[in-house]
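Some chains have been omitted; the remaining ones sit where they do in the full complex.
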Amino acid sequence: MAGNTFGKAFKITTWGESHGRGVGVVIDGCPPHIPLTEEIIQQDLDRRKPGVGPASTARKEEDLVRIVSGTFRGLTTGTPISLMVENRDAKSSAYNKIKDLYRPGHADFTYQKKYGIRDWRGGGRASARETVGRVAAGAVARKLLSIKSISVISYTVQLGGVRVSTIDVAQIDRNPFRAPDQTAAAEMAKEVAGIKKAGDSIGGVVEVIAQGAPPGLGEPVFDKLDAELARALMSIGAVKGVEIGAGFKAAESLGSENNDQISPDGFLSNNAGGILGGISNGEPLIARAAVKPIPSIETRQQTVTIDNVATEVSVKGRHDVSAIPRINPVCEAMVCLVVADFYLRQKTIRGF
Amino acid sequence: MAGNTFGKAFKITTWGESHGRGVGVVIDGCPPHIPLTEEIIQQDLDRRKPGVGPASTARKEEDLVRIVSGTFRGLTTGTPISLMVENRDAKSSAYNKIKDLYRPGHADFTYQKKYGIRDWRGGGRASARETVGRVAAGAVARKLLSIKSISVISYTVQLGGVRVSTIDVAQIDRNPFRAPDQTAAAEMAKEVAGIKKAGDSIGGVVEVIAQGAPPGLGEPVFDKLDAELARALMSIGAVKGVEIGAGFKAAESLGSENNDQISPDGFLSNNAGGILGGISNGEPLIARAAVKPIPSIETRQQTVTIDNVATEVSVKGRHDVSAIPRINPVCEAMVCLVVADFYLRQKTIRGF
């Protein structure tokens, strides 16, 4: 009854710890005849690499993916696709200091309570390194969707107190925060510099857009498209909130404002974020994820040892100031996985 | 690959349409020896009844539940518990006008696209009446949790533009909005009266608290406790956003503010909403759901017929002004189901 599997038709199971031998994923249910190479997957993996921008750590993770099964001469065969990335740059001794205490904001405490044992090196299974498997599998899902002209992108709409005021997709890759607004990006740079100096960290909000999804994806009642998107995004370690379309703003809107009216040419607005009754309506799918500040900070904090003795901790080392922007490709991967899964599931419903 | 099942250990499957013969749920996985009567379930069902307050419709729904299987002499036996409520007050003729068009904000459009057929009477399967099955099953989960001293309550923290400023649990049942703040409740009454007069509708935000859950509930990586809570709440028709603990506020907090520090007596704050790394930490579980305004409004709105011809629609009849407060017991039910499921799942992990 463990929870390392995601999806029903396009089903993935991830495995691996931060400082074990490696991390990986098995994809079960990918249709045959999809062109798939290590390069395609590597492209997405490279986007979650550390060391890209000022909000990121200087750690070197090569993360070279290997396709260990499931393809034959560059095509998927319908059998399980096993993907693996070896762990290389793993200095576990750096974690010796914190092995006997619970870092605030981390899963140390709860893993210990749940299992009575934990691999404390680098957070073990609870490390963000776990998302390598998600991103690798997401790249395969993305490839699948691309064949059906469905694309998934993401960008940062908020970093700490700085919100973007325009969405200019062309800007996303031109700044280290993946902000679609250069002015906001400049402010973000200032904010991050200050926080880094203070040895603190900061959160943000990521928006993900899936374009080209046909109407009909999503399964009432519990497997609604928005419900699965919420689960998918909230399953990312640092995410504490999820919105679809207008989201929390809908709570203070009138029905006459929030309803998306319809004309023969389509919907006149998209407050629904492309989803009605849990099913896609053909408009772009829009989801946002609230990302908490990274819990590993230099600021001293109260905590207890595993024997419940009061102590203090200051987490030094190569830690990011924010999960933004590295969390962006992870959010995209999860949305790719959800949409691919429902795309396949819908095939059992229609056209019988 | 349809989605009418929720839970893995405490698994429920709901069925039924708004104007069919009835609605119901089958619970598979409830442990034996739990005292269970129709009265216990009816209590929760009565709380989602319409006609209770000014935000509610005058429709009469009796909703008498029958336990059709799974108990013997007042105790559960471990076999499937089948619960059923007949539909009585179902005037389908009232829906004749809208059978050939898509009501904005409703699932009419997407059900038609997905299935090519839909029971248009009262929204069919997409009706809020579907939640009868959830609430009935949730009552059984609540009974189960009560044996372990886990309780789940909810209240309204926002109705349209009115936010509560205090949480006084004693006030919740003293006003028709389930607001834990009498001053806010009075403002809500005014707001609702105006919106009702205008033939419009309004949304809100519900907060759910589960108290008494032990540390260790929730399964990494994808079946995190917060991920399942997000899915559970987002699967409710009107919900467009979900937060855990500090939620979106965490996105603009510093790590040093957001981390919950720990003392030998426990956590010093609860920004995490009781969940770290997807696993409960023993603190109260806190989730919030953003509820959109009810889409059925008298205000005329543009739409199209099922043949894509432009038309207008004004939905008259016995509709609520807001899904608040009737959605509260539904949110509670979903949280009860999630917590009960993980409680049972955790038994396969520890104590082996």
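Note that the chains are named A and B in the order they appear, and that numbering of residues resets to 1 at the start of each chain.
Here is the rule we use: a residue touches a chain if its C-beta (ideal position, glycine included) is under 8 Å from a C-beta of that chain, and two chains touch if they have at least 3 such contacts.
Since the model is a prediction, treat every value here as computed from it, not as a measurement.
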{"item": "Where 2 copies are displayed, count of copies in the complete assembly", "value": "4"}
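By our rule, only the chains that are shown with their structure count from here on.
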{"item": "Magnitude of the superposing rotation for chain A and chain B (Cα, nearest 5°)", "value": "180"}
{"item": "Chain A-chain B separation of Cα centroids, rounded to whole Å", "value": "26"}
{"item": "Chain A residues touching chain B - in the complex, by the definition given at the top", "value": "1-6, 8-9, 14, 102, 104-107, 109-111, 113-116, 125-126, 130, 158, 160-161, 195, 200-205, 215-216, 218-224, 226-235, 237, 240-248, 250-264, 268, 272-273, 275-282, 290-297, 299, 301-304, 308-310, 345-346, 348-350"}
